[in-house]
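Structure incoming, see below.
Missing here: one protein chain of the complex. Every other protein chain is in place.
The chains carry the letters A, B and C, assigned in the order they are written, with residues numbered from 1 in each.
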Amino acid sequence: MTVKILYFASLKDALGCAEENFSLPSGVSTIGELRNFLAERGDNWNALAEGRNVRAARNQRMASASDSVVPGDEIAFFPPVTGG
Amino acid sequence: MTVKILYFASLKDALGCAEENFSLPSGVSTIGELRNFLAERGDNWNALAEGRNVRAARNQRMASASDSVVPGDEIAFFPPVTGG
Amino acid sequence: MSVSVQQADFDVGAEIAALSQDRHEVGAVASFVGLVRDISGGSNVAAMTLEHYPGMTEKSLEEIVEQARARWSLYAVRVIHRFGRLEPGDRIVFVGVAGAHRGESFAACEFIMDYLKTRAPFWKLEETPEGAHWVDARDSDDSAAARWEKE
Partner (left out) sequence: MSVSVQQADFDVGAEIAALSQDRHEVGAVASFVGLVRDISGGSNVAAMTLEHYPGMTEKSLEEIVEQARARWSLYAVRVIHRFGRLEPGDRIVFVGVAGAHRGESFAACEFIMDYLKTRAPFWKLEETPEGAHWVDARDSDDSAAARWEKE
């Protein structure tokens, strides 16, 4: 019933967390719901709050807030990309 | 009172002439007039006739029919370019 | 293999030559090399570190290449993106596209760079005299990518 969550770049630094295994609580079934749940952890986790410019990927593909999250997924949150 | 005239590529082949020194006759003072005069030489020279897709340069810069020709000029006639 | 994500530098001449090697139908190779600049937003940059998302990086680049191949008729495409610590003048990224004619090669090369800039998971951390900081994404990169949606 867990998902793997990865954080990158400035978001990783702000949260002090690169990776965690997370048990999906009831009521959390989309990327947007997961993000809101994590943002409520307090302290630095409001870096994930609505209005912050955070992007998400599900199983290594860009995802939107309405995309589902199911156990076994690899979810990632990160700032807009700046490679190239 | 002469100009140097160069011919390139398919035009050179059609005329059987790469280069000539040419005495400007009276009444020939523009690129267009020079081209018309040469086209009247007969035989293959009608490759220079109006309607044929011929470009011109004066002193190594692209020129139009109304540009002047004066003694000492280097004039060139050639087909549209196809390099690159 | 058309996509590589690596720490090592690459040989631009060899990569460009490979795109037309034994393919005499290729008439046009357009390519792009992105380099570390020594200045960014008015600050001197001593070095930068490129972080990426291993696994997703390769997938996203391959998807971008597939999209380019679906839009244009291309004979060969190559994308290399480095990660790790780089200094001013160092190469960051290479994109090379081989086609029959220049219009499609240029368009596909620019398309891949525009999409890479907004969709491939890389992030730059710059070291400046004021300290290290993450580079902000540029709005101009979003609009560069967006123009391909309209066409």
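Here is the rule we use: contacts are C-beta pairs under 8 Å (C-beta built on N, C-alpha and C of every residue); 3 or more make two chains touch, one makes a residue touch a chain.
Note that the structure is a prediction, hence the values are computed from the model and not measured.
Participant: Shown chains touched by the missing chain?
Facilitator: Looking at the complete complex, the unshown chain comes into contact with B, C.
Participant: Given the contact definition stated above, which residue among B:27, B:51 or B:80 touches the chain not shown here?
Facilitator: Of all options in B:27, B:51 or B:80, contact with the hidden chain holds for B:80.
Participant: Going by the touch rule given at the top, which residues of chain C touch the chain that is not shown?
Facilitator: Per the touch rule, chain C residues meeting the hidden chain are 11-14, 16-17, 20, 24-39, 88-89, 100, 102-103, 105-106, 109-110, 113, 140, 144.
Participant: At which residues does chain B meet the chain that is not included here?
Facilitator: Residues 6, 8-10, 13, 53, 57, 60-62, 76, 78-84 of chain B touch the chain absent from view.
We adopt the following convention: only the chains that are shown with their structure count from here on.
Participant: For this structure, which two chains have more C-beta pairs in contact than any other pair?
Facilitator: Going pair by pair, the biggest contact count turns up for A-C.
Participant: Centre to centre, using CA atoms, which chain is the farthest one from chain C?
Facilitator: Using the mean of the C-alpha atoms as each chain's centre, the farthest one from chain C is B.
Participant: What whole-Å value do you get for the distance between chain A and chain C if each is reduced to the mean of its CA atoms?
Facilitator: The mean C-alpha positions of chain A and chain C differ by 26 Å.
Participant: Taking the mean of the C-alpha atoms as each chain's centre, how many Å separate chain A from chain B?
Facilitator: For chain A versus chain B, the centre distance works out to 72 Å.
Participant: Give, as an integer number of Å, the spacing between the C-alpha centres of chain C and chain B.
Facilitator: 48
Participant: Could you list the positions in chain A whose residues touch two or more of the other chains?
Facilitator: none
Participant: Chain C: which residues touch two or more other chains?
Facilitator: There are none in chain C.
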